[in-house]
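This is the structure I want to talk about, given as structure tokens.
The complex appears here without one of its protein chains, the remainder shown in place.
As written, the chains take the letters A, B and C, and residue 1 is the first residue of each chain.
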């Protein structure tokens, strides 16, 4: 099973990336195979046909489970993450990929964004979005126990699906 | 595996009910075990503690897979369906139930409602919402092939999950 | 200018009602002319053609400004409120009514529900939804200052629109 973390933070090497890694490992029991820090793909994201972008899209499509991680900007996912998702084919771009929406925010007011706003985009791309959106506080995610609690509840579902897919 | 169809149409015996049955059978290969036509529960829905309502809630909770079917009223699910869902416990009320959102409408303009609006309520109740929301035209659902197409794509996922749960 | 508060709490005389009254008064400078505590309409809500329900619909339609107030159930508005909204005509049922979405919750996690979920239903009914959804904590709304802050920011917009309508 190949697992990947996609990170949509305009700042490379962010806490969003760290939280994504922690979640992927908690769900699968081992480190993610790939991390795609979208911002490092640079201006190729603004057009179609960039080779590095296309290679990253393929890495995602060949994964069994992918965590899509974003900070909360304007009460939803970032433009940077959406730019990358816009590179996938509608309906089939995430076919058979167990797609896990993860968002981080400074406070709890935007807790619904992962489930209401990010998950539908992944579903539109054909991903298997069986796990609920997870929203974490960016100041406490590393030690507040929410990643472990989520993984305990949902790892079985993720595993069952990565075998089907 | 026990399967149930929950129908939130103010009119009993509706096309919504028929479509729900067809979908449950397409996903599992056999007729649904239970159909709950919510409106027939009557005014007990407007309070807490009604015995018939509570019995229906238990039927849902003891099912492996439940289709939640609603016509589209005001661009979303009906008040009748939501009344019934309000009777479940938040976070756990649909735990381990593979919960499939189904909506019917007169035209395509509200096609996003099943995924964007009905599915999040089922997710909030703790359901395993692995399948995308399905939106059908109420005039053509019985023969337009969309139920079969959806079942072909998603029955494997549903089956894998009803074994886990 | 006639103002009305519509309350979708299954319990009559709720804090939701109280908060709705406070908001209407803060926005207009005087008490609401009408309060419709939906649950008191009883089982007529479950069908079409009930006279008391129809009279309440007319009160709303003849108002310039209406606060639609709901507690948060399952991360969204209640079935009771939606039952009442289902009685309005799509597209025109709230025409020229400045329609203000208000939700109360026990904690901040569902703060997005008023804007993302309740407001679109009012918009679908043709209401003039110029004010953002307001979400209040049910334990502190009476004294946390959020109603006054919201009214200070948006009363001018509401007033300008009730003159146009």
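A few remarks follow.
By definition in this document, contacts are C-beta pairs under 8 Å (C-beta built on N, C-alpha and C of every residue); 3 or more make two chains touch, one makes a residue touch a chain.
Because the structure is a prediction, the values reported are computed rather than measured.
Only one of A:28, A:76, A:99 or A:128 touches the chain withheld from this view, namely A:76.
Touching the missing chain, out of A:19, A:98 or A:125, is residue A:125. Residue-wise, the contact with the chain that is not shown comes from A:45, picked out of A:23, A:45, A:114 or A:161.
One chain is missing from the display, and on chain C it is touched by residues 112, 115-116, 120, 123-124, 128-130, 132-133, 156-157, 160-161, 163-164.
Hidden from this view is one chain, which touches chain B at 75, 107-113, 116.
The set of chain A residues touching the chain not shown comprises 10, 39, 42-43, 45-48, 73-86, 88, 90, 117, 120-121, 124-125.
Heads up, the rule we're going with is that only the chains that are shown with their structure count from here on.
Where the sister copies chain A and chain B meet, the same residue numbers recur on both sides for over half of the interface positions.
Counting partner chains per residue, chain C shows two or more touched chains at residues 75.
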